[in-house]
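The complex is shown incomplete by one protein chain, all other protein chains being positioned as in the whole.
Entry: chain A
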Amino acid sequence: MSAAPASGTTPPTNKAADKTADSTKDTKPAAALEEDDEFEDFPVENWTQEETEVPGDNTHLWEESWDDDDTSEDFSAQLKEELKKVEASKKR
């Protein structure tokens, strides 16, 4: 069994998954539907804070004030027309 430790450094791959590789040919549409659905196992166990950093803006990820005051776009314009009619009927 001396061979076991020597080759132990190669990353284990799933024999079972290898087996399905052949049979996925005929079930391809279903597989495509589930594209990367699953949260995969991480290839490494641990990493540093530096390795999590992505380039670009990291401080402003979320827009908290997003109200739209533009009343010229389509929906707003249509709404305006409808409301005008209500105003007119109120005055009558």
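The working rule: a residue touches a chain if its C-beta (ideal position, glycine included) is under 8 Å from a C-beta of that chain, and two chains touch if they have at least 3 such contacts; residues count from 1.
Everything below uses one rule, namely that contacts and distances are computed from a predicted model.
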Which one, "PCI domain-containing protein", "AP complex subunit sigma", "DNA-directed RNA polymerase subunit alpha" or "Ribonuclease P/MRP protein subunit POP5", is the UniProt name for the chain you do not see?
-> "PCI domain-containing protein"
Quickly run down the residues of chain A that touch the omitted chain.
-> 1-8, 10, 12-20, 34, 36-47, 51-58, 60-69, 71, 73, 75-76, 78-88, 90
